[in-house]
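Yeah, one chain of the complex is gone here, protein chain that is, but the others are all in their spots.
Residue numbering begins at 1 within each chain, and the chains themselves are lettered A, B, C and D in the order written.
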Amino acid sequence: GAPDGPGKSTGDTTGEVPQRPGRAVTLNVLDVAGNLQLTQGMIDDFVAKNPDMISRVTYSKAPAPELAGKIKAQQGANRVDIGLVLTGVDGLAAGIEQGLWLDLLPTFQDRLGGMRDYLEPAAAMQKLAGNSGVTVTYYPSGPLLEYLPARLATPPTDAQALLDWARANPRKFQYARPANSGPGRTFLMGLPYILGDANPKDPSAGWDKTWAFLKELGQYVDYYPSGTTETMKNLANGTAHLIVSTTGWDINPRVLGTVPKEARITPIDGFHWVTDAHYAVLPKGVSTDTQAAVLALLAFMLTPEQQAKAYDEGYFYPGPAVKDVGLASAPQKSQDAIREFGRPEYDALIAGNPTEVPLDAKSLVAAFNRWDREIGGGKVKQG
Amino acid sequence: MSAAGPGRPSAHWRHRLAERGIDRQLILLVPALVFVIALFLYPFFYGLSLSFQPTDGGPFSDYARFFSDAYERGTIWITLRIALPAALLNVLAAVPIAYRMRGRFRGKRLVTTLLVVPITLGTVLTAQGLLNFLGPTGWFNRILLATHLVDEPVRLTHNYWGVFFSLVITGFPFAFLLVLSYLSGIDPTLERAAATLGADWRRRFTRITLPLLMPGLATTFCLTFVLAFSVFPSAVLVGNPAGETRVISLAAYQAAYEQYDYPYASAIAMIMGFVELVVIAVVLAARSRFYTGATGGKG
Amino acid sequence: MSAFSQLRLDGVSRRFGGQDALTDLDLTIETGEFIALLGPSGCGKSTALNCLAGLLPLTRGSIWQDERRIDTLPPERRGFGMVFQSYALFPHLTVRANIAFGLRMRRLPKEETRRRTAEAVRLVRLEDHVDKLPGQLSGGQQQRVAIARAVVFEPSLVLMDEPLSNLDAKLRLEMRTEIRRLHQSLGLTTVYVTHDQEEALSLADRLVVLREGRVQQIGSPRELHTRPANWHVADFMGYRNLWRGRVARRDGSRATVESSGQRLLGEAVGDFADHADVVVAVRPEDIRVDGAGETSNALSATIEVVEYQGRELAAEARTDTGQSLHLRTEQRIAPGDQVKLAIDPQRLLVYPAGATAETDRLADTPAATR
Amino acid sequence: MSAFSQLRLDGVSRRFGGQDALTDLDLTIETGEFIALLGPSGCGKSTALNCLAGLLPLTRGSIWQDERRIDTLPPERRGFGMVFQSYALFPHLTVRANIAFGLRMRRLPKEETRRRTAEAVRLVRLEDHVDKLPGQLSGGQQQRVAIARAVVFEPSLVLMDEPLSNLDAKLRLEMRTEIRRLHQSLGLTTVYVTHDQEEALSLADRLVVLREGRVQQIGSPRELHTRPANWHVADFMGYRNLWRGRVARRDGSRATVESSGQRLLGEAVGDFADHADVVVAVRPEDIRVDGAGETSNALSATIEVVEYQGRELAAEARTDTGQSLHLRTEQRIAPGDQVKLAIDPQRLLVYPAGATAETDRLADTPAATR
Partner (left out) sequence: MASITQAPPARPPATDDRRRRVTARPAAWIVWGVVIFFFLNLLGVVASVLVSSFGRRWFDTWLPDGYTTSWYGRAWDEFALLQVIVVTLEVSVLVVGLSLLIGVPAAYVLARRSFPGKRLIFLVFLLPILMPPITYGIPLATVLYKFGLAGNMSGVVLANLVPSVPFVILTMTPFIEQIDPRIESAARMCGAGLRTVFVRVLTPLLVPGILASAILVLVRTVGMFELTFLTAGPDSQTLVVALYYSMSASGIRAQQSVDAMAVIYTSMMLVLLVVALRYVNPTQLVAQVKEDPEH
């Protein structure tokens, strides 16, 4: 093997974390969850107001699976230059397992007052994060089914109907490969609740009905696109008549024009929301100055005024993780978009259905793996 | 380098080395050598040794793991099934076209220039373009539907064919330009000589041009094959990365960056390199059976 | 494939993108003849040969083999053999396979192919090399393979495009004899392209001199050697001394020429009248050094440069009137010698000058200014 | 840079990977001499020249410029000029810049560089072409640039490696005169490499004949022309008729040789005794066709091939004893003629045969079997 690299530290990394950084820092933000669409405005706002804390900020995006490898490599080299990571559950959990993240809680609990006002399901999501992550945005996600009324008048509304419909309309039902797709993943995790599986948290042993269902459903599925966008496009152009969606994926693509405005959604009987959240984490090895700056930034982001920006254009609908952030306080652009493309029925659906936290990372990887081998890979033999 | 040793008194060791072609000028080679050793050979052997230090099990357990798992093992076959036909098609299609275009004619530069364009597209735009163009409601299917050649869109993306087409789009121009340059390396008077000896164009091609082109074709095949074999982004973007286009580089990538199992990833990478080198070795062995000397052209 | 008694080129012309490479070539070739196409580089020799071979389509004109028009046939159906300047041997085939190629293309029985190949190999004396590849042969051997390959199927016409120009002097001499021998022993009709006048003279029965795509003269070696049709041909045929002058008097085939203040008597070739601008042409070996007693065409000169050439010396001399001239002699002379030169009026040819632009380069120092 | 009175090569040798390319070359060059290195391809001429130039390190031996040892100096510090076969002009520099290059390297004052460049340009008569790039010049012009570039900085020695071999015959002749003139007018010490014996004879004061890396003979053109030191040199110097024989009697400088049943009287060159195997060498032009009345060295033969060569004919004849020979004559002969040939015993040279392997190729048809 190679000798351990020298690397160079970017300042003190272990000492006391001051309230304010000694001097303004450059902050590199890595987003592996698409979270910046919601929070970049908040960060920019903070930087504009506090140039003495953060002098410059750079943003970069990467697919979630790469996150841990990247951070680990930087930590191995003893030169971590990513100051803030915005991630979903998957990246967060992978990092926790490898011990990549700094423990923010309870040490800095008092600096992050906003955490006390989390919505209830957001608080549940926060529990998943242990002591490492701070929930910055939250949404109940799905699973939902989406369709165009022009092509499909009455959509199936329960699992059996879905199967029957797919059988009757082969190749017209689509969902994307779960490992690459939020809605696909939510659908996968939501099915055990809908089908009443033995243990919805144990994909290896407790998901018999789900796997059987997916396998059967798979016979009528033409192929599994490698991204949600593709399923949206297919819905829009008529290749697919029924796809899997989430609240955000329902609203935002219609705002963007990827999907016609007339598209509708329907829940599946007996579904539980499989919630989702984005977290902010700090990799171990960042300097105390950066830590201080990021903590201040996070506190700022959890204020209701800033949280209101999370409405965005419905991308993560609703978005805010803290209570009592009304649409009215959101930027005008958000208000307009959601007024035009949002759905009043969501409030009732969110209120009226139970919420569940998603699978932990290990189980999720196991589920993906099994899905890849048995459901996705199964297409090889048929095709 | 210091093989001076005792010799005839008149033969200075420098002379003796110079006689064998060793002198100070070789220093110019040093930076490149240092570079290739540090950045290629060392990491390569590091990876090799890493592949024998799996997280658990004996030194070969990662290799055993790969070959005992049909899902993983299958990636070799999947990759070959994509790369071999694509490389073959690229080379074979290039031959008649290059053969037509080897002379000088107006617009030749335009055609060759146009053919270079796909090289600049990059995998991502190609993927994006293929998704748009060959997709179920893309122009291609629309034309087929409009002309009633099919009643239902043909599916050409998110499967084997999507990857195949992306390899053709990026690989064919490359193969064509290479074949063209090999062809123009063959002295045109050879064919004219064959003509005066009574050979019609078919036999001129099969008896003279083709045998002389064969080594070039083999080389071209190897290079296009290398490109096709390491297909990665398009396998994800236009293929079906869970199924029929789960190529071996994807397996290596997932091992490294999704499972963080570097030894296993290294093992897969080594297997990948090995399989590729085997194919190349076979082709080059076949190539050596052809005449490979000068072909008298401007090559 | 069948022999013919006459091959006729009728106004054969070829243009390349608006430029005439060959203009109106009329030529009749009899069976068994050895014809040399001679001319400086770029004069259209290869173009003519390629047109004949069918490798270049004609722009105008026609080619007739007896009563059969053949310019529409592709090269492989004309049945001519060709030897290329750079040999154009098939590098991937052995000597034997190279030579047999033409027979194979004609689908002769195996046995006959073998027999005739072996015969051709013997003819060019390459018995020891039949299994080698061309790359393993020396230049002369390659040239022989090329010749054997072109003659093995007994073509009705053999075309050769500067076949010796890639060989060194000694080998060239040997191969020249070889080609001449082959021609005599096989009775092959041959068209031979070269820019080397000596080669053409020594090989051909008839010479065709081209210049800028046009025929200048067709004739036997002796005719060309002793009486070139114009001063360009003379220049090309080794008349190294060319200088301008003006006709003082023309008297039938005799002409008296005024050139740099000297009066010279010579043979008039071509049409010109008194006082016309002319060019005078003399070979170096036709200038005699022992001209002391001569009355006409005597020049006194100083030797400037002397080159030893075995039995003879080649020298450059400058006349008292400042004209530089080349001469060859067996006499022992040295630089600085004052000599009396004389030129036999029979050997001093007088040509009409033609366009001024062309004669411009013929200053006092013939042909050396270029 | 400074002139010298003597340049001495002392046992200069060079090996390439175990193969001797040049062995023990001893040669002393006097100022102002024109020396030609002559020999067949691959004999080591270029190797010798490159060793002298410093472009190749020696394997053994030393080179002395008067009392200074120079074989350890790099080429740029020896101050020699060199002209290369393929001109080796700098294609990116104009003619002027090419010629001035050597002066620039010596950091001469601008003014002097300009003056001397202009002078050199005048010397080679390229005034009209100074601003062209080499690619825009004809072969002969390029060759002149190369010469000017090599002589402009007045090198103590000019080396030329087959400078004319890329030119066509006519131009070669002209440039040859040019080089001779330059040598005479500038008094340059010159070492000239060629494989063309005619060129070497006509240019050099002294010739060095090499064979397989070893000196065969050093001498004046006349010595080499009339009395080559061994039959290899003779072969190379144009003695096209070489055939094997056995000495019947040696008598001082006279030897009687038995060859294919004929007795020939000739000059003995080198050591051999009675009954030794010998090689007989005769030039084609030394065989007389009008030998009817001769008693010694008379051969009756049949003319087989005749080539026209202007004033002379070259012919190949076969003696009644089956020997083939080359001859040149001004007499009119034709294939099939029966002739009586005679050879002046002074012109028939007899050499010891040496190793059998080498004389093997000298069968009945001299030199043509290769």
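Annotations for the structure displayed:
The rule we apply is simple: a residue touches a chain if its C-beta (ideal position, glycine included) is under 8 Å from a C-beta of that chain, and two chains touch if they have at least 3 such contacts.
These numbers were taken from a predicted model, which means no experiment stands behind them.
Among B:Ala86, B:Leu190, B:Ala218 or B:Ala252, only B:Ala252 touches the chain left out of the display.
For the chain left out of this panel, the touching residue among D:Phe4, D:Phe84, D:Trp231 or D:Tyr308 is D:Phe84.
The residue from A:Phe46, A:Tyr138 or A:Trp249 that touches the chain not shown here is A:Trp249.
Check B:Ala64, B:Val111, B:Val154 or B:Val278 against the missing chain and you find that the one touching it is B:Val111. Mapped onto chain D, the footprint of the missing chain covers residues 50, 53-55, 74-77, 79-82, 84-86, 88-92, 101-102, 105-106, 146, 149-150, 153, 159.
Mapped onto chain B, contacts with the missing chain fall at residues 20-22, 25-26, 28-29, 31-33, 35-36, 39-44, 46-48, 50, 93, 96-97, 100, 103-106, 109, 111-130, 132-134, 137-140, 142, 169, 172, 174, 177-178, 180-182, 184-185, 188, 222, 226, 229-230, 232-233, 236-237, 249, 252-253, 256, 262, 265-266, 269-270, 272-273, 276-277, 280, 298-299. Within the complete assembly, residues 2, 4-8, 28-37, 58-64, 70, 73-74, 76-79, 81-82, 88, 180, 182, 226-229, 233, 236-238, 248-249, 252-253, 256-258, 260, 315 of chain A touch the chain that is not shown.
The rule is short, and it goes like this: only the chains that are shown with their structure count from here on.
Chain A and chain C have Cα centroids separated by 88 Å. Between chain B and chain D, the centres computed from C-alpha atoms are 53 Å apart. The touching residues of chain B, counted against chain A in their complex, run 46, 49-50, 71, 131, 135-137, 153, 155, 158-160, 236-237, 239-244, 246, 254, 256-260. Of all the residues in chain A, the ones that touch chain B in their complex are 1-2, 65-66, 68-69, 72, 94, 98, 177, 179-180, 222-226, 230, 233-234, 237-239, 365, 371-373, 375-380, 383. Residues 40-41, 125, 138, 140, 168-170, 173-174, 176-178, 180-181, 184, 195-196, 198, 201-203, 221-222, 225, 236, 238, 240, 285, 304-305, 307-311, 314, 316, 326, 335, 367-370 of chain D are the ones that touch chain C when the two sit in their complex.
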